[in-house]
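Only one protein chain is missing from this complex, and each of the others stays in its spot.
Chain naming follows the written order as A, B and C, and within any one chain the residues start at number 1.
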Amino acid sequence: MSGVAPPWAVLLVPALLIVLGYGAAAGTAALRARAAGAAPVSGLTAPARESARLLVQRRRTIPGTDTLLWRLGGALVPVAAVLAALVIPLGSTAVSDPSVGVVWFNAMEVVVWAALWMLGWGANSVWGLVGGYRFLIQGLSYELPHMFALTAAALGAGSLRVGDVVAAQEQVWFAVLMPAAFVVYLVSALAMAFWGPFGTPVGRDLAGGVAAELSGVDLLVLRAGRYVFLAAVAAMAVPLFLGGGAGPLLPGWVWTLVKTAGVLALLVWLGHRLPAVRMDRFTEVGWVVLVPVTLLQVLAVAVYVLVR
Amino acid sequence: MMLETYLLLAAALFSVGLFGALSQQSVVMVMMGLELMVNAVIVAAAALWLYTSPERPDGQVLVLVAVTAMAVEMAMGFAVTTALFRARDVDMVDMAADLADHRGSGGHGGHGGHGDHGGHGDHSGHGGHGNPEHHGGHEDHGDQGDPEDHGGHRGHEGSGNHGHHGDGGER
Amino acid sequence: MVGTVVFAVCAVGAVASGVAVFVVDSMARATFALLASFLLTGVAILLLGLSYLGVLVILMMVMEMMVMAVFMIMYMMNPAGLMPMTMVHNRAGSLAVSGVVFLLLAAGIVLVPWPEREGTPPPDPTLALGEAIMGRHMLVMMLVGLVLFATMVAATVLATHRGRYERYGDDLRRGRPDDPIGGGLDR
Partner (left out) sequence: MDLTGWLLRRAVPRPFVVTTVGGTGARLAVERIVRERGWRRALSPADADLLVVCGPANADADEALDRVWAQLPGPRARARVGAPEQARHALDTARADLLDVAAQRRDADARDRSARAAADPDEDMPGGLPMAGRGEDRDGLTLDRLHLSLGPALPDWPAGLSLRTVIQGDVVQEAHVSLVGARDGAASFWGAPDGDRGGRSTAAALDSAQRLLSVAGWPAAALSARRLRDALLEPGPRPGTGAELRRWRHMVGRSRLLRWSLRGLGRVGDGAPEELRGDAADRWARWLGRIGTASDPGPPGAAPGGPDVARTALDLLPDLVVGQELASARLVVASLDPDTEAVGAYAPEPGT
């Protein structure tokens, strides 16, 4: 089922992620333009024009910054996204399909914790520091349910290899088989990309949070990195829960892209329709509701695997 | 030959960790030293497993146990630090030595531990320019710094430095 | 050979960043130096073919170090290292002890005649590990689970100064807990 792509495909991954991320940014801008009473079409060029502005803007030097950690933190976000995406198969081939692909994805996605905290700390500003703390508590709230959701998918396939997870969904998609895990995955996807309702680490009430002191290219890298990361977590939902490249008529890689775009559109729409979730309230929900729900989901999947 | 190299790496990590655990005064830094030592155990166990008896899974199980030990060590370490800090305002191993009952307990608690050492540097920074200048605050609000703040020199952490902030963009 | 080069870089980098932990002034940088050391040893473990354990080390250490960073900031004086200072005691003695330990270990490593490898590595070490802890070594898994659970409870008890009597009143009759900041479920 799964194969390994030629080496040049390593370059294809960031390119695809950037295209998908640009699409998400443009979609967000289009929804915004509609809410403002303008033509949604104007949203299509908005991310490019915003990038132009940030490219011209000067970087800032602030007294007392930890420049090393500050700059490193910003760069880590897109890097983590690309590394995480290496195990996602496009159709039936992935750049790499290690035997522990699911764990690899999880490990790379956690790197964003470090990235955001470095950004918030390095800028030497209260807003940034509070934003960094917020993302840590957000991480501690979503991470366990997220891990159990991944576990459920891996358990259903009996393997941590992403290719095997796709292969196990030939009969029925895991989104149907384990709906709770799928929903929790989508929630944690929003949370780990600190996007939409989980965007408080860079929230308006903190004057931009970890991004409060960023300008110019640094800000561009963070903003673009966030969309790229959102695209990567949306893409991972496809092999885990939506049958990978399986589908009629079209070739597998087209189906993967179509499904990814669909998940991404759903996430963008959710970000448009929901207010921010306050972390001091969500933490309790994460631990008291989501963890038991995902545990029960894992139990149900285990029973299903046994009786199948 | 690879086995020896891996074991040398483990020995080096272990020694560095040992140095940290022995020489550092802060509880948290001591824990960092301990973690490095456990890390060395992980490397050694993994290498020994692969190069001596890869058919038996014991090496891997040992690594798993070491990883668990690391997690447990950290969780308990921070819990103890928090409890100590709350009860005694102490975060240095020397100051907690009176737990062993051969030193008087006076003199160590209180704010001394922190005050002696030049304060929590960065925080100040955070307070310092996070905002006042940022979103336009008042320069003078430091003067209401509370009397509990030890050492007057940190009385007004939040105020200073409006002028510097942001005036130096670079190309 | 690529593997050897990668290992050499990782090994030197891991030790160097391990040293950096105790050299840099800034607590934030010390934490991230430690993280770098763990990540590089994680890669070294990956090179051994132990993919699950290697990735597990990377995953766990990132999370653990981020938690550690928070405690560093909370409890350390001068966390950003803006004011040069030292917080060590008995530096020379520690250096001597650890140096001697390293020499002893190194001598042992070089001199001990290590046994020849018996057998070949399993095709999937992750599977071997899983079968071991769910089969012959299940006792280990159960103990690990129990210890982790006990740790969670004990650490929480040690770290908090509020119990259920503070939250629900002396007779535990309060419907909603009296917390400084309530959770999202009012319980």
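In the analysis below, a contact is a pair of C-beta atoms (placed from the backbone, for glycine too) under 8 Å apart; a residue touches a chain by one contact, two chains touch by 3 or more.
Treat the numbers as computed from the prediction; the structure is a model and nothing was measured.
*Asks:* Of the residues C:Met74, C:Ala106 or C:Val147, I need the one that contacts the missing chain.
*Replies:* Among C:Met74, C:Ala106 or C:Val147, only C:Met74 touches the chain that is not shown.
*Asks:* Considering the complete complex, identify which of A:Gly23, A:Pro145, A:Gly163 or A:Gly208 is in touch with the unshown chain.
*Replies:* For the chain that is not drawn, the touching residue is A:Gly208.
*Asks:* Among A:Gly199, A:Gly252 or A:Gly286, which one touches the chain that has been omitted from the display?
*Replies:* Counting the whole complex, the residue in contact with the absent chain is A:Gly199.
*Asks:* Given the full complex, what residues of chain C touch the hidden partner chain?
*Replies:* These residues of chain C touch the chain that is not shown: 74, 80, 82-83, 161, 180-182, 184.
*Asks:* Take the complete complex as the reference. Which residues in chain A touch the chain that isn't displayed?
*Replies:* 31-33, 35-38, 42, 46, 48-50, 52-53, 55-61, 63-64, 124, 126-127, 130, 133-134, 197, 199-200, 203-208, 211-216, 219, 272-281
Methods note: only the chains that are shown with their structure count from here on.
*Asks:* Just give me the whole-number Å value for how far the CA centre of chain A lies from that of chain C.
*Replies:* Inter-chain centre distance comes to 26 Å.
*Asks:* Which whole number of Å gives the spacing of the CA centres of chain B and chain C?
*Replies:* 13
*Asks:* Report, in whole Å, the distance between the mean C-alpha point of chain A and the mean C-alpha point of chain B.
*Replies:* Those two chain centres are 31 Å apart.
*Asks:* Among all residues of chain C, which ones touch two or more of the remaining chains?
*Replies:* 26, 28, 56, 67, 73, 80, 82
*Asks:* Could you tell me which residues belong to chain B and also touch two or more other chains?
*Replies:* Within chain B, residues 122, 125 contact more than one other chain.
*Asks:* Using the touch rule from the top, collect the residues of chain C that touch chain A in their complex.
*Replies:* Its residues touching chain A are 26, 28-29, 32, 35, 51-52, 55-56, 58-59, 62-63, 65-67, 69-70, 73, 80, 82, 124, 126, 181-185, 187.
*Asks:* Touching residues of chain A toward chain C in the complex: what are they?
*Replies:* 64, 66, 68-69, 98-100, 103-104, 106-107, 110-111, 113-114, 117-118, 121, 124, 133, 136, 139-140, 143, 160, 278, 280-285, 288-289
*Asks:* So in the complex, the part of chain B that touches chain C is made up of which residues?
*Replies:* The contact residues of chain B facing chain C are 3-9, 11-20, 22-29, 31-33, 35-36, 39, 42-43, 46-47, 49-55, 57-58, 60-61, 63-65, 67-68, 70-72, 74-76, 78-83, 85-86, 91-92, 94, 113-114, 117-123, 125.
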